[in-house]
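As you look at this complex, bear in mind that one protein chain is not there, while each of the others sits in place.
This part shows chain A:
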Amino acid sequence: MAQNPMRDDPTPPPALARTSAARIAVNVDGVAHLDEVEPRLLLVHYLRDRLGRTGTPIGCDTGNCGACTVDLDGMSVKSCQVLAVQADGRRVTTIQGLAGPDGAWHPLQRAFHEQHALQCGYCTPGMIMAARDLLKDNPDPTPEEVRDALEGNLCRCTGYQNIVRAVLAAAAELRREGAPEPRGKAAGAPRASGQEAPA
């Protein structure tokens, strides 16, 4: 099993004596935040209500649907199943932190658009964050592995087919981008879109 360099053991956050209002330091999408929160505040409410990062939706509110999936220190988590205090000293990446500095979409965002991998779009942020987590460990997944990785994310519109296609297309693009020196000089070659679709 390849080790993921982003998944080094995180350093533990500082100790906290018993408190009813905790001071937390959280980096969200590259911006450091210092806040005082009630211990019962859920991470998803912190992101949406305190920071205004409403790109992460609340779906089922019971930990089942995965719509609120974000990245916490390199691991996908359901942000309705994490307290904001548990993110103290940690780094959160949401769907809003994926685009490049120039606003260019992440390959997964582009692939979901190009493959028509959404209809209502409510599950999309969670789907993309869960797929991103898969591709960190497994850059060349099979359709079956994509389905397994997305088992915690529910979509009620698409029937999943185009979501799987989109993840496979994005994986292909990320592999090309990550390739040290593509053989035969692929510059200008058309971006893969439908070719990676499952049979």
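We adopt the following convention: a contact is a pair of C-beta atoms (placed from the backbone, for glycine too) under 8 Å apart; a residue touches a chain by one contact, two chains touch by 3 or more; residues count from 1.
Keep in mind that, in the parts below, contacts and distances are computed from a predicted model.
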By UniProt, of "RNA polymerase sigma factor", "Nickel import system ATP-binding protein NikD", "Electron transport complex protein RnfA" or "Carbon-monoxide dehydrogenase medium subunit", the chain left out is "Carbon-monoxide dehydrogenase medium subunit"
From A:29, A:133 or A:173, residue that would touch the chain that is not displayed:
A:133
Given that one chain is not shown, which residue among A:69, A:94, A:109 or A:124 touches it?
A:69
Among A:47, A:82, A:98 or A:174, contact with the omitted chain is made only by A:82
Just the residue numbers, please: which parts of chain A touch the chain that's not shown?
1, 9, 12-20, 22, 38-40, 42, 45, 61-64, 66, 69, 72, 75-78, 80-83, 85-86, 88, 130, 133-134, 149, 151-153
